[in-house]
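As you look at this complex, bear in mind that one protein chain is not there, while each of the others sits in place.
Chain naming follows the written order as A and B, and within any one chain the residues start at number 1.
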Amino acid sequence: MDLLIQVLIAGITIGSIYSLIALGVVLIFKSSGVINFAQGSMVMVGAFITYALVVQFKLPILLSLALTFVISGLMGMVIERFVLRYLSGASLISVIMVTMGISYILDGGALATWGSSNFTYPKLFPSFSIQLGGVKVSSVYLWSFLTSMVLLVVFLFFFKYSKMGLSMRAAADNQKVAVVLGISARRVLSLTWIITSAVATAGGILLASISALHVNLSYIGLVVFPVVILGGLDSIPGAVVGGLIVGALEAIAGVYIAPYLGGAFQQVASFAFLLIILLIKPYGLFGTKEIERL
Amino acid sequence: MEPSNRRGWPYYLLFLAVFILFPFSLFQYTKYILFLVNMTAIGVIGALGLNILTGYTGLISLGQAAFMGVGAYTVAILGTKVGLPMWINLPAAGIITTLVGIIVGTPSLRLKGFYLAMSTLAAEFLLEYVFKNWESMTQGVQGLFITPPRVFGIHINNDRVFYFLSVSLAVLGVIGARNLFRTNVGRAFIAIRDRDIAAELIGINVFKYKLVSFAISSFYAGVAGGLWCYYMTIINPEAFQLSISIDYVAMIIVGGMGTLFGSVYGAIFVVLLPEAIQRLMEVLQPVLHMEYTFAAFKQIVFGVIIVIFLVFEPKGLSEIFSRLGNRISNRKGKEAIQDGSLPGSRNTKG
Partner (left out) sequence: MKRWLGFVVICMVALTGLGVQAGEIPVGIYGTLTGTDTDVNGMSYGPKDCLTYINEKAGGIMGHKYVPVLLDGKNQIPEEVKVFKRLVDVDKVVVVNGWSTGGTKALRDQINTLVKVPFQAQSLSKDVLDPVQYPFIYLIGPTYEDQVIIAMNWAKQKGAKTFAFIHADIEYGRAPCRNAIEQKIPEKLGLKVLGDIEYPGASPDLTPQLLRIKEMNPDYIYIQDSVNNCVKVLRDAAKVGVPASKFIGNNYDFSHIIPETLAKDGEGFKAIQINADWGENIPMMKEIEEYGKKHEIAKKDTYFMKGWVQGKVIHEVISRVLKKSGGKLPEISQFRLMVRDEWEQLSNFDTGGGTPLLTYKDHQGHTQARILEIKNGKYGSISDWIKTH
């Protein structure tokens, strides 16, 4: 029993990071119907930019954080303005591939700028840890959990009640009608990408604080797809809950199932789970079912 | 392709001559070029398969590499453990991969678009996991070695011999696909891609044809994988990762989805691009002194190319080439009009 609790705690702590990153993917989908395969790369680049500002340019931490959010926001805007805008209404595979292309560019750019080594991430938060059921939970995980929850609440209210949020949902639902109603689809799209970049950066900083900083961090962009599907592509609470569940699941698979199935089952566990969800409930726990109209 | 080719046959003869004689040339880089052509031929077969599935039937698949892996392992296992000869193994690779493809394709009945893509992504990871861990069959991460079979006394993985095999199979693949799309089956695929609910309404059994599409596409992938195994003589799970699947999707996008020659152009492009960049970077070597910038540059260029194609020419290279072709033939047409030999003058005088 003791072990199980430890496993669950370990899983939920990493799961909170998954939630954060999944949130970014859901945001983009909710506002534009685009599925962002470049989220992982944006996470990684955000972490690197902070690193560069704090360690290489030696700027004070708060200033660096602020600057990073500005830069990544700009990056998001550039992606939207120069690439995604031309693909509105394009086929799904084009959109998927274009975000993959962007992810290659970001990965390659990070590789060229910083190289392929592991970097020690600067301590951005007051570092302490608490003991929870025999697992030492460091402050990073607490921050990550907190950030996910805060963002969850913020975005829930944003999309339900604020004018901009409603405009975004309208634009995602039916762009033409939204334009007729006076919603600037372009502005909405730009804003969405800026917000998502910022969320990705936050996820990146937290992720790099937990593990080391390396260009491989972008791999997490793939791992969050089971999360997004479990939670529902367009559901923000789904992303958060899904992240925690998938994190716990991976931990359980890694500890209990791997000895029997051998190898590193942990990695595949979430995708096996993904397959099961797809067959039973493809729209996830909280997603809206798509109704196709001819 | 122009319908009347009667005046084209000298070109075909020339092409055939180059095709047959080139491998025997004494040019210094022949071996390397043969290597590239062989890789491209394998890519063409795989890309054709993917194009049938995604370009013509509209079913997004991110698992092409895993299917190739199934084909490759089939060939290796049948060759080493059971000792069957090549002319059984290669088709067997296709057939076994077809079976796997049908299984993987079954969720496609209920899933569409993104969700289908995700199920193929899951299949990709799960198959890779099987390759790594079903050690009794696949020897896990160590990989399988095969002794390449001999044809007329020469090992099959000799660049020259393999060239004839792979290019012939690639050509057969193109012809096969072309004929496929002249039949009802092929047209059903296209109908499903364009409007599957409407297709169902007019009596096409969408379920059945989706599975057939997966089957045919996997057959191509399996054969491509089998060829890969014979050429590399060593296969291990790393050769069939997600990045390879994405390479194949890039091939059909850059080449042109839903067009036969799109698969060919795309395969050539994706195989040759990294080599071209490598050579270019070696020329620029004195300027850049860190080697990892090669890999980074390759990645960036690859990504930029994908993005540029999708933004500016989503129909790919085949569209670009056919437009160029049209312009050339239009010019001939225009000259004919001005001569007065064709009606439709564009005389703006008066």
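Convention: a contact is a pair of C-beta atoms (placed from the backbone, for glycine too) under 8 Å apart; a residue touches a chain by one contact, two chains touch by 3 or more.
Quick caveat, the model's predicted, so the values are computed rather than measured.
Asks: The complex has one chain that is not drawn here; which of the drawn chains does it touch?
Replies: Output: missing chain touches A, B.
Asks: Looking at the whole complex, which of B:I20, B:V141, B:I175 or B:A198 touches the chain that is not displayed?
Replies: Only one of B:I20, B:V141, B:I175 or B:A198 touches the chain omitted from view, namely B:V141.
Asks: Looking at A:Q6, A:S88, A:T113 or A:S139, which residue reaches the missing chain?
Replies: A:Q6
Asks: Residues on chain B that touch the omitted chain in the whole complex?
Replies: That gives, for chain B, the contact residues 1, 8, 11-12, 15, 18, 28-29, 31-33, 35-36, 132, 140-143, 145, 232-234, 236, 238-239, 261, 264-265, 268, 272, 275-276, 279, 282-283, 289-292, 294-296, 321, 324-325.
Asks: Can you list, in ascending order, the chain A residues touching the missing chain?
Replies: 3, 6-7, 10-11, 14, 111, 115-118, 120, 134-138, 207, 210-212, 214-217, 219-220, 250-255, 258-259, 262-264, 266-267
The criterion applied here is as follows: only the chains that are shown with their structure count from here on.
Asks: Centroid of chain A to centroid of chain B, CA atoms only: how many Å?
Replies: Taking the mean C-alpha position of each chain, the two centres sit 33 Å apart.
Asks: Can you list the residues on chain B that touch chain A in the complex?
Replies: My answer: residues 54, 60, 107, 110-111, 113-115, 117-119, 121-123, 125-126, 129, 132-133, 195, 197-198, 242, 246, 249-250, 253, 257, 290, 292-293, 295-307, 310-311, 314.
Asks: Where on chain A does chain B make contact in their complex?
Replies: 35, 83, 86-87, 90, 92-94, 96-98, 100-109, 111-112, 115-116, 222, 225, 229, 233, 261-263, 265, 267-268, 271-272, 274-275, 278-279, 282, 292, 294
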